[in-house]
Every structure is written in structure tokens, then in C-alpha cells.
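The structure under discussion is supplied below as C-alpha cells; questions concerning it will follow.
All protein chains but one are shown in place.
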């Protein structure tokens, strides 16, 4: 009975909770990103050194943050799944992988594009960039596992464990700028010494970050909803067959 | 006569890749008893054995009596036959694994495999490979034998040898769960239970 | 009634790795006839079939009548079942290879495999895999069928279906060479020849 | 005959495309190798530039080597080759389809990507054409030479040593001439290209033939 409850009832109850949140975050994402883009592209001042190219920052930094956050989320969900064996956490973790890929990819591309005017090259093999590239590959690997075992019950624990192992990379990315001397600039916002960026640039940055965060929640909930409904459809079909 | 059970299966059902294979299977294997699982191709006989041996996940209850030796002997389609090893290597390895003290000369002669002793397993014929797996089975000190189609592809003589083996095992107080499409002629065994699944 | 032969085997002997497997086997397969090869495990039944199908080297004579279609249909232990393919892919591929014009819906329903059509072959049970190989066999336009233990591991219904298949093939003028440890109950076939090897 | 050829080719291609197993493997391995070079050199741009051509060749070789083993393996293990043989499907069709597909999915993408990686590794645009042409002749040679070796590993237990000790003597000349040819391309001499072409044209006749012989022998 309890097993039954764990398996079906909870995701469905979760859906009840999730659908309103999904709608709200969808709307919120739209507006924050919209306003954020206006600020970022029109209202915020150009940098005195980097001129207009600084506007790439409003894409680059939020998506870099979000990709790190997404991986953190996958990591935590996997931990919870391994502790409590709650399938819902696994669904959450699995469905965030494609979103993470998108964020990581856009941070990579925007970073590379930003690198050309500021560093004179698209790519260097320094610690920050390399470790971030590795994160991208880890995301791809997880996506692969998710896909190859998609219509089988195997691979759940495999996915969870590997996302745990991949977690080693997060601190490396975060602190690579401090541990090694890299071309990439060290943290100027999320750091122990307090914020060191002017407010005019900070506002759109945070707006964009918030917007992407809402976007993340929105996409995640949509795909989780589809996933859960699909699963219950299978079970429904099976129960029809048996009767 | 209420003999003690070796293994109890209750309301067993099994899903593979979200597909229900079988449902609501219950039986009890007693010491000195045989359970024959019947069913069509694809009905899930092999899957039941795999559930019992702990490979597949299942719902329901499988209880193995801890009072007895709870080791399980399994002979199925895949029999740990390492193609490159010779028969001799194979047998000595598993003999050590199972801590089988006796010499295995007896078992080898039993199945007429002596002259193939130094041949790599990949050169054996289908039936010879099967015989070899039964040799391994005899070295396990286990009460419960799970046999997946034990006599298919074997000649008359070997079949009767294997039936003898089963009978002996049962007389010693063991239990056998077997699936088969052929009739296993266990005349001397009284406690035979037939389970039909579909 | 001197029917024409499809295949003639004379004084066949075969060595594998310098070991004589069998010696001096002779028989004739006529159109509408069945040759059943008997023998103990490891006596070389499968090897004979492999010689006929041209895989093993042999000494002696194997003559296939060129007047007839000289293609050979072979179902043995290895049946070209690519684990990752689905049944549907498997059948369409071999259908095209054999240039089989008819729809294979009929053959699929015949063996009750329709609902597994989209399942990868590795998920099938032992018997289902065997059925699948028989589906392939039916698509070859060949006179000579070589069947290595055609009915082992199959349930009653499938067994009788396969015996029907064989009977039909023979009625159409084909010939079958089969090995088996089980009794193949070919009541309607008159021209059965038994070859014993050891 | 053509029908059979197309049929087998399409099956092979399907296998590569949908059985994600194969198609990504060689290419992925190539990417992996290419990535490892700059990383393990510790960021010395200068060095990277100098070894860029060699490293692309080496990676192409490895990608080829690693996908070699499975060339005939599955068809052999599950008896498909056996059925082909029994059903009198000419083996040269099989061997050629295998060859074409193997090249198409390991050699070809590498050729296409090589200019990109050359720029990525060396940062300059010279040598692109030379590398492109030399790979264009070299990768089919890899696949061709690989085939009999792959066939050899089927029946025997000594897969490893065969693969290694046979590949060394046969692949090394190719890679040496390949790298040399790129250097000589910029100086306007094409002798290495001619040599490679000669090897290729001889190889395309004899190597499939040898492969067929070995395959048939392994079926026993």
C-alpha cells in the first residue's frame, strides 16, 4: 500500500501543486526577461573599457550561473533520490538535464564571443574554461544515459550515481579562478568581499538571472508534467489490457 | 505429512521494462518436492526463475527458509561457460568457488566428458555444454535447484541421467523448481506440484 | 517410385581441428522426403548440417541437384538474430534479402508474434527467438531445409505448428534434413529416412 | 546484385545511424583525442601549433583503430555472416558495404572536420588543403587495412596481440607518409600523395579479397 502510494499518488499530488507554479513562473519569466533585456540592451551604460561588448555579460553571466545552479539541482535531486528512493526526484533530475545543456551551451558560446573582443581569442585552455567545458560534457553524458535507458527501468541508479560523481566539477569551476591564475576574471558579484559592480549594471544582470531562473522552473515543470502523465498513461493502458 | 517448506512464493508478479510479464503466482516448494512450471513460450517461466534467484525485481513475496542452506543452484540458458577455458579449468574454478571437497572425477565420468577434458569450451556441442553446467550444479551444496529447461537438447541417456540426478537430490531433502516443454519423467518423486502460468 | 534426389551425401567424413568427428555418412534426400539424423550428444549431428550448408570442410561427396533451386534454408543455434533490432526490422531485412514478395503479416500472426513487433530481439524469450528464425526460414524460396533441433524449447502449440510447416514444405516437393533428440511426429510424411551416427 | 548491394548498404547505414553505438563512437573518440592534446600540453600554444598535424593524424588513426574491432564482430557472433554464407550472398558485397560504411562514419567526418580542428589547434589557416587531401587518401587506407585485421580477430582468442602487432607495421607507413605529405604539400611536391594513391589503388583490389578469404575461414 505504501509502495503504491509512493509510486503513483505522489507525483500526481505533486502535479496538483506544480501546475499553478508552472503558470506563474512562465508569466514571471516572460516579464522579467523582457524587462531585463530592455535594461540590458538599452538602458544600462556601456563599459568604459569594453564599450558595447559588455552587453554580452547580461547573457553570459546569468546563463553561466544558471548552468551551475542546474547541475547543483540535479546533484541534490539525485542525493534525495538515493536517500529516499522517491521516483519524483529522479524525474526532476532527469528532466533538468536538457535545460542544463542549453544554459551551459549558451554560456559557452556567449563567453567565446565575448572572449574575441576582450582577450583576442575565442578560446584558451585555462582552468575555468576547461572545467566548464567538462561540465558541458558531463551534461551530455547524463543526457545520453537518460536517453539510452529511456524505455527501460534500468539506468535509474546509474543516472543518479553518475550525476553524483560529476559533482566534483562544480567546486572546480567555481574556484578555478582563485586557485589558478586564469584569463577569466574572478568573481566580482558572488564573493566573500561583497559586490564590486556598479548598480546600473547589477540591476539588469539580476533581472536576467531571475528571468532565467523562472524560465528554468517553467521548462522543468512542463517536462515533468509530460513525463508523469506519460508514465501514468502506460500504467493506465496496462490496466486496460489486464482487465 | 506437513513437511517444512524450502521456499515460498506468494503473489509474485514481475515487470520488465514497465511491461507486466506475469501476475499473482504462488506456490510452495517443500523439502523433497518438485515444482514444475508450465506455460507457453514467452509466458514468463524463465522470468520466474530469475526472480527467485534474485536477479529480477519483483513484487510480492519470495521467502527462502533460512533454516536450510539458502544457496541456490541455477542452470539456465547462460551458464557461465567461458568460451576459452577448457573443461578442466572450468570445473576446478567452480569447484574452488563452491568449496566442493570431493574429487570431480566421478561427476566427469558420469557424463562421459573425460576425453574432452582439455578441450576449450567453445568446441563443445550444445548438449555437451549443457552437461557441463550440470556438473557445476552438482558441486554446489544447495537445497534449491532452479532448472530452466533442463532436458531440452539432450540425448536419451543424458536425460535419464539428469532425471536420476534430480531424483537423488530430492531424496536427500532438496527441492527442485524446473520449467520444461518436454515431459520430465519423475516417476519416483511423489511430491510434484504443477504451476501453470500464462 | 524413383523420385529425383535433391541432395546426395556419400561417404561424408569431417575433421575439426584434426579430430575426426564422424565418418562414412551416406544418405539421399529426395524431393518430398525427410532425413532425420539421430545420435548422442556430441556425435556430430550439427556438424553434418554445417558440412551440407558449406561451412565446414569435409571429405566425401555432397551433391546438390542443380535442377532445383539450390538455395538452402538453415535454422540452427545461431540464427542471425541481431540483438538490437526489432522483430519488424529483422523480418523486413530478410524479406528483402530473400526477395520474398508476399506480405509477412500472415507468417507473423501464424506464430503469435504480432504484439512483439516493435520489441528489440534481445528482450524475447528463448522460444520466441526460435519462432522468429522459423519466420525467416519461411521466406526463403529453398527446397532444402536444414533444421538443427527444430522443436527443442518450444511449447506444444508451436511444436505442432512447426510440424505443420515441415509437412507443407514436403508436400510442395521440398526436402528436410533435421536433427532432434525429441520425437518429431511427422505422421503425414511417408518418406522418412533415419540416419544414425555415433 | 545491385539490389543486394543497396540493401546491405542501407542496413549498414541504418545500423550506424540508429544504433547510436557505432556512429558516434569513432567520431566521439576522435574529439576526445583531439581535446586531450591541447589539455595535456599544458597550454603551450607554440607546441600545439607544431604538432597539430601529427596529432590530427594520430587521432584519426586511433578513431579508426577503436572502431575496427567491432567491424565484423556482431555479424559473426550472432550468425548473420553464417546465414549470408549459406544463402550464397557474395561476400565481396558484404566486405565492400562494410568498408564504405566504416569509412563513411569514421574517416569521412574526420576529413570534414579536420580543417576546423587544424585551425582550432594551430590557430592558422595554412596546411588546411594539404591535410585535407592527405586525410582523403589516408583514411580509406586505414579502413581498408583494418578490414582483414578485424576479420582475423574473429575466430581467435588472441584478439589483442593481433590487432596491435599487425596494425603497427601496416598503419605506421601510412601515417608517416601522411604527415610527410602535408609538409611537402606547402613546398609544392606531391610525391607522397602519389605514393599513398598507389598504395590505395593496390589495396582496394587486394585487401577486400584477403578479407573475404579470412572471413570464410573464420566461419568454421
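As written, the chains take the letters A, B, C and D, and residue 1 is the first residue of each chain.
Going forward, a contact is a pair of C-beta atoms (placed from the backbone, for glycine too) under 8 Å apart; a residue touches a chain by one contact, two chains touch by 3 or more.
Bear in mind that the values here come from a model prediction, so they are computed numbers and not experimental data.
Student: In the full complex, which of A:29, A:64, A:108 or A:138 touches the chain missing from this view?
Tutor: Looking across A:29, A:64, A:108 or A:138, the contact with the absent chain belongs to A:138.
Student: Out of B:13, B:38 or B:79, which touches the unshown chain?
Tutor: Final answer for the missing-chain contact: B:79.
Student: Which residues does chain D use to touch the chain missing from this display?
Tutor: Chain D touches the chain not shown through residues 19-26, 28-29, 31-33, 35-37, 39-42, 44, 47, 50-51, 54, 57-58, 61-62, 65-66, 157-161, 163-165, 167-168, 172, 175-176, 179-180, 183.
Student: Which positions on chain A touch the chain that was left off?
Tutor: Residue positions of chain A that touch the missing chain: 130-131, 134-135, 137-138, 140-141, 144-145, 147-149, 154-158, 161-162, 164-166, 168-169, 172.
Student: I need the residue numbers on chain B that touch the omitted chain, in ascending order.
Tutor: Listed in rising order, the touching residues are 16, 53-57, 71-72, 74, 76-84, 93, 96-99, 140.
Keep in mind that, in the parts below, only the chains that are shown with their structure count from here on.
Student: Please work out the Cα centroid separation of chain B and chain D, and write it as a whole number of Å.
Tutor: 47
Student: Using mean C-alpha positions as chain centres, tell me how far chain A is from chain D in Å, no decimals.
Tutor: Chain A and chain D have C-alpha centres separated by 38 Å.
Student: Considering chain B alone, which of its residues make contact with at least two other chains?
Tutor: 16-17
Student: Of all the residues in chain D, which ones touch at least 2 other chains?
Tutor: Residue numbers touching two or more other chains: none in chain D.
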